[in-house]
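Here the structure comes first, spelled out in structure tokens, and everything after it is commentary.
Note that this complex is displayed minus one protein chain, with the remaining chains in position.
Each chain carries a letter (A and B) given by its place in the written order, and its residues are counted from 1.
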Amino acid sequence: MTGIASEGVLIWMFAGLVGLMLTGLPLAFVLGGLAILFTVLLWDPAALTITVLQIFDTMRSDSLMSIPLYVMMASVLQRSGIIESLYKAMELWFNRLPGGLAIGTVIICTIMAAMTGIVGAAVAAMGILALPSMLKRGYDQRLALGTICAGGTLGILIPPSVVTIVYAVTAQVSIGQMFIGGIIPGLLLAGLYVAYIIIRSLIDPSIAPRDPSPVAWGARIRSLRALILPFLIIIGVLGSIYAGIATPTEAAAVGVAGAVISAAVERRLSLAMLSGAGMDTIKVTAMILWITMGAKAFVAIFTGTGGADFLLEFIRDLDANRWLVLAAMMGVLVFLGLFLDEIGIILLCVPVFLPVIQLLDFDPLWFGILFMVSAQTAYISPPFGYTLFYLKGTLPPDIGMGTVYRGIIPFVLLQLVGLGLCAAFPELVLWLPKLMVAG
Amino acid sequence: AGAGTFAAPHVARAAGQPVKWRMQALWDANTTPMKFEQLFADRVKELTGGGFEIQTFTAGQLVPANQAFDAVRAGAFQMMKTFDGYEAGKIPAFAFTSTVPFGFPESDQYEAWFYEKGGLDMAREAYGKAGLMYIAPTVYGQEPIHSKVKISSIEEFQGKKGRFVGLASSVMGAMGVAVTPLPTAEVYSALEKGVIDIADRGDLTANLQAGLAEVAKFIILPGVHQPTTATSYVANKAAYEALPAEYKAVLAVAARETSAALRQHIVVQDVASLAKYREAGVEIVELDPADIRANRPKAEAQWRVATKDDALATRILDSQVGFMKELGLLG
């Protein structure tokens, strides 16, 4: 290995990432290309094989298998008009509530979060499900995109969650306790989103058009029919997970079956519709998985060349007030989240942070949840948040990345508020796990 | 870089520069075995007077643990700590140099096979064909079976839904377990929700930390699916050949020292962990060794299948079966 210092690696990789991304080169090849380039320049051409081995591993991932399944469920529901009916019903019921449809979307996102453990699956599914119906009703693009992106990422905190499992295994804390600990912070964030949507819509009603004319109760009641099928699918998916009938990945297939049956009930099932859903599915899945391949290679090379070493050394040697150390750790997490994926960050940071946490006598479970909230923030923070890209992949070509960025910024700030609340009031995190242990 | 790295040590040593290696290990960060890999690296450095530095990487940091084989072959890093079973789909011999379900019940017996019964040479032969140098095994005892129902004999495995991997999935299948292949990450949830009745995962301590005591109220010992385990230090042959003779010796010495040290540490740690399991209301069930012995021939039939009629794998299996007969483990 050449003598380049860790700071140098970090700066060059970051600069390369930004520079190549700006040319409009697809992200998958920005990451993969840089991984190759930096392996040759900073490591050893022999190490290039790491890139291929990371891909072989991605090819056989059990958990990522849920991505095509949830995307297909979403596409079938969207194409069969079931979601459109659902939004019509929400329109009738929430017509006086500021930002009613965005709030409804946050609720659907929270339910999706409880169904899947994979971030990409929820965001891509919600992009397909919710966006067309919101835009059709004149909702501001930025509000709609921000809501979907932030809401779709709630799945990190709300169980099941693959990122949480990786953290729990790496930090040697109970998976179950981590899962339970994430529930209240997840709901808290969902609440913050809702509060923000209401306030924004009151200040600027044009971003979330309402029709305050009275709606007959008969029409409202009749519209509830649109809830039946989605409700049954939710019961089917969540029920099969929580009754021990299926693993989360398998439950996604139950969701697809539910969507197809629902389409049949609505008499909208056709070969053309299924074929369209199949193409949606492979497009979105391939988009996400090619990025994943590039990202894994990039993180491996970043680790192998010691890109984060000086940041980690800094934390290890930091001799300051325990809260300052904690803030520094969160800062490093959010910074690395600017360009690394969360699983890579966990593998890099947790082994270094955990002894520090223990030394400073912080609760490892509580820290784990703070870690997850900052991970979630990293997933949606511009310029480089994976869910932003996943969402972009489901958008019509006339909506650019700039719109996605502008849409998400308020939600990133809300995340920081949520992070601050969880840090200031540890009971938000620890109350439920304690209750479960006691009970 | 490149081939130059491997030729470098002599030159480097002359210039007073230490030899620097990267080692990909198969363990997660913060686990006991990973700490012993660091001790291994520290010991190598100490015994070479600081002349040989090995940087350790936890599972997945450079490559996923089950992909390290090809990465060392290519020279991406110089050595790995691996579980031979990851590559048993390619090289059948590796089924028997990693862990044998219903195999040697004592670590010392398994380690004796390596050092006294020609196992080391046969493992070297298997790796040699792939351009790799097998340095030495780290041998330790059983991993537990966690269960939601009480299982007191091998017969009671019949009809249970279980999660096992590798050769253990065939052998436990032969004992009547309906084996379902789940990823490690899903074991906790699958037990909690009752998707499966029994599961293997990791060692007693790692499983305690992962919270399995919360979701499975029985532990079956010995874990017949994995009564003893050997993980291996394996080096890229070109990198290894470029080492001075004394550094090669240091690797072997430090590896054998680590094997005993980790095993003894686990013996102590298991006692403490079992106490904590009991505190958490978990019942520990011990299987009768005679019962296990009586069922070993059923496992042996599966071992035969796993050789895929490969000459070296068959030679290794015959050697192990012969030793088991001498020990009175097989009739």
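Here is the rule we use: a contact is a pair of C-beta atoms (placed from the backbone, for glycine too) under 8 Å apart; a residue touches a chain by one contact, two chains touch by 3 or more.
Here is the rule we use: contacts and distances are computed from a predicted model.
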Hidden chain of the complex, named as in its UniProt record, picked from "Cysteine desulfurase", "FeoA family protein", "TRAP transporter small permease protein" or "2-oxoglutarate ferredoxin oxidoreductase subunit alpha": "TRAP transporter small permease protein"
Residue of A:L25, A:I107, A:A195 or A:A264 touching the missing chain in the full complex: A:L25
Sole residue of A:L42, A:I55, A:L92 or A:A423 that reaches the chain not shown, by the stated touch rule: A:I55
Chain not shown: contacting residue from A:P205, A:P355, A:P383 or A:G420: A:P383
Those residues of chain B which, in the complete complex, touch the missing chain: 70, 85, 88-91, 95, 159, 161, 164-167, 169-170, 173, 178-182, 195
For chain A, residues in touch with the removed chain: 20-29, 32-33, 36, 48-49, 51-53, 55-56, 58-62, 64-65, 68-69, 72, 75, 78-79, 128, 132, 240, 244-246, 249-250, 253-254, 256-257, 274-276, 278-287, 289-291, 383, 389-390, 392-397, 400-402, 405
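We adopt the following convention: only the chains that are shown with their structure count from here on.
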Distance from chain B to chain A - Cα centre to Cα centre, in angstrom: 35
Residue ranges of chain A in contact with chain B within the complex: 1-2, 43-50, 53-54, 56-57, 62-63, 160, 162, 165-166, 168-177, 241-248, 300, 303-304, 343, 347-348, 350-351, 354
For the chain B and chain A complex, residues of the former touching the latter: 1-2, 5, 20, 22, 28-31, 57-58, 60-64, 66-67, 70-71, 74-77, 182-183, 185-186, 188-190, 192-195, 206, 209-211, 214-215
